[in-house]
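Questions regarding the structure given below will be posed in turn.
What you see is the complex with one protein chain gone and the rest in place.
Note that the chains are named A, B and C in the order they appear, and that numbering of residues resets to 1 at the start of each chain.
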């Protein structure tokens, strides 16, 4: 696969009194797509907490908001792997409404750490392979 | 102390597109008061996660909503200990606006479990003592 | 239809440092099922905010938690209409894991209000009909 595509519908609790998606919830929503991606490449979050072998905390994020989203709006979210480094990787997300208009973007930068010390470690080889192959042709 | 009193201001992310507090966030807010109470009786949550000696999951909750709360509304939250059993305890919360009107209530029932097995265990004696003394005259 | 059935997977942001679903998020999750139900009977939330004809705030809720739920756990949520009154209705939810074990329940009691005054009004007839027919044989 070259990219992951998921659909998400804005829920009431994602909105605030301004009637639209609360900005931080756009990051919550794209994180759900990352979570589904990790399950699909057979590295589900759950296993990390059971094995406590490596965690993948986010060290940087950013997001743009081009259009307000209201409750009931469905968006298509495309996840792409932008970069895979020695001990980090970067994911980019594009949110598109059902008319094909890009309504927002997001990016998350992750590092690999040892859950015991929270120190940076290299990406485990099997995980790096799964990541890289997931974006291969 | 016989009761714990805290103040809470409704934040934008606590509301939804209806312009008022999203109902589940009332439980989030009273849980913050419970968290402050636990710190005050010297049983902060953090220590449980460090020592993994006992956890206190909620097995039942309920809440009433008498008045809508909007962003910027400040409520006084009073926590009372309603019952302390062998391996459980019940907390009751009353939310009052600044005119003294009761705007909501909540209740949480907690059990003591072993974090390794998630099986019920008796309330540790020191914790039970701290709980009971916190409500003593 | 006699009941609504949806599936929900516990996401990382639904959990807390104890490793399981934060209790208030069970109410957030069942509310999503209510939201999907409302769309299905052609009374989507969005239209209420556009028309400001009637809102359906929750005046009471309760929930039981029988089993801890971890990230990645999928539950089946069944929504049933327990009661339809003159200006209120009650929804009951049952959460079952994929082995058929009931892991939790919830209940929400809703009243109909005029969004301008936030005073109770009767259930609009078309909505009451849609609610009642949704549970008919």
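Simple rule for what comes next: a contact is a pair of C-beta atoms (placed from the backbone, for glycine too) under 8 Å apart; a residue touches a chain by one contact, two chains touch by 3 or more.
Every value quoted in this text rests on a predicted model; they were computed, and no experiment measured them.
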Identified contact with the non-displayed chain, of C:22, C:45, C:65 or C:89: C:22
Per the touch definition above, residue among A:25, A:94 or A:134 touching the missing chain: A:25
Hidden partner chain, residues of chain A it touches: 17-18, 20, 22-25, 27-28, 31, 45, 48-49, 55, 57-66, 68, 108, 115, 118
Chain B, residues in touch with the chain not shown (by the definition above): 11-13, 19, 28, 31-32, 35, 39, 44-46, 49, 70-72
Contact footprint on chain C, counting only the chain that is left out: 12-13, 15-20, 22, 24-25, 70-71
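We adopt the following convention: only the chains that are shown with their structure count from here on.
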Proportion of interface numbers common to chain A and chain B (over half same, under half different): same
Separation of chain B from chain C, taking each centre as the mean of its C-alpha atoms, in whole Å: 23
Length of the line joining the C-alpha centres of chain A and chain B, rounded to whole Å: 32
Chain A residues counted as touching two or more neighbouring chains: 12-13, 19, 70-71
